[in-house]
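The complex appears here minus one protein chain, its other protein chains still in place.
Let's turn to subunit A:
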């Protein structure tokens, strides 16, 4: 009744050992070569080998490079075929490629060892770049605003999923007809905990291409990041229990405690490394070239250190990136900033591609004991539990939210719960028992289902349901000012009400940051510099470089990027009473900048997108520069004819074309 998909494969650990043995052989027995040499000199029968073939010498790096090259070429190929990439998300195509490659290798040589998704390789080398990229560029504002919701989904949702799936599968296995009576409760719960977690890699890969609005993106993505702690705890918990055999109440209680330890400990380690990294960057002004390395290494160390103690490495990595970023960016040079950005994007892109391809290859390389009931029920139960979980949690969460989550939002959140390579690797790490292969098959099926079916259909569904897309409009400095204004306003009102809400604590944190932390972690004068001026300087430099590159003599009016202006008021500051005082000259500078640049300009960080690097005025085409210069010239001609107090617009958006702003 149950067929099996059996493929002969040599176990992968064997490969490294044969390589090792070969190298040892070569070191220990130089004799054959010697004798070869001697025969050469004595007999002159063979000529000196001009060209010789020694593949084993470079085997490992060669294969790795080949794999990476293959992955990247595939990635290129998809974008050359436009029709396919519109319908099918990249992740699906990559898995298919992996399947094909695995199949080809199988076809060529039955016994050929197929490079599998080695769990250690995955967790130590492939996963960290993606998470660091995500954490470093995490849009903080929507994340902190929705933190409560995200945490509820991540913790409670994952727990619910794990137990629901585990218990249901146990119930299914008890049914006589399925012939799986051997599976005990703990194994099922372990299986449930592996399959329940939403995967950040898969979510990123799919959601990047559908461009939904910021709120939904941060909800699903934040959930996928934060549920790592829950997954780690549950996994270790159930593995330990499986060994011990019995579970006591004390053990369960310790499990709960360990959850807090894992998550908070991970965050703490990440924060510590982040602060050390920020502190280090304070002194790098003399060796700018190695600045990016500090960022990468400290973050990686944070990840590894957390993994040493079985804490949540992902949360540690994210905490490190988030903590480090504002200070590091104030300290490092512009080039280092660009380097960090590009390297992170590059590494995470490569990692993601490799992960999906290996997922495909590993599928082919496995023997797959197939049990229809188990696998199908798993897929169905996963989906059902996700929907139930999201709906019930949203019902509770909406009581506490100001902006409620609509049914459409709930659907997208539920539908976007994709499983990915983390589940597979965790399954791979399971101790070898009879159930392992069955579990792996089920896990792979779930992953394939979510990535292929849900991944492919989510885009048309988003269109169909008319879910709000990412805001495409370029923000303006005006908007930024008003946002800050409203922040202060709400903080004030909260203080009047005596209500210690969201704004109150955010404001306190900002003040603490300004008063103490910045002094320590940011070099010299920059620590007291109002953010507005530092960004203005950065932008001025970019402008200057752009001018030099485009080789133009015409002076471009400065382009201001909106910046979080904590203490700058939109109108003249009335009383200096308790506001941190800025020197007179600084104030003049700020006022001049505001007057000249309070127009629609590019915003620095609008939304988080992985495939297109954030649009930067610095990276614009020369043609755009030319276009802008033309506009500027036109405007200047127009404005020179109008009243003296009208300002010229450095950047005209479509709505404001023709309108001039009166700035008092």
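Here, a contact is a pair of C-beta atoms (placed from the backbone, for glycine too) under 8 Å apart; a residue touches a chain by one contact, two chains touch by 3 or more; residues count from 1.
Methods note: contacts and distances are computed from a predicted model.
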The complex's invisible chain, by UniProt name, from "Elongator complex protein 4", "G-patch domain-containing protein", "alanine transaminase" or "EF-hand domain-containing protein": "EF-hand domain-containing protein"
Selected from A:335, A:404 or A:469 as touching the chain missing from the view: A:404
Option touching the unshown chain, where A:470, A:504, A:586 or A:636 are the choices: A:504
Touching residue (missing chain; options A:175, A:486, A:509 or A:544): A:486
Footprint left on subunit A by the chain that the document does not show: 400, 402-404, 473, 476, 478-479, 482-483, 485-486, 488-499, 501, 503-504, 507, 511, 567, 569-571, 573-575, 577-579, 661-662, 664
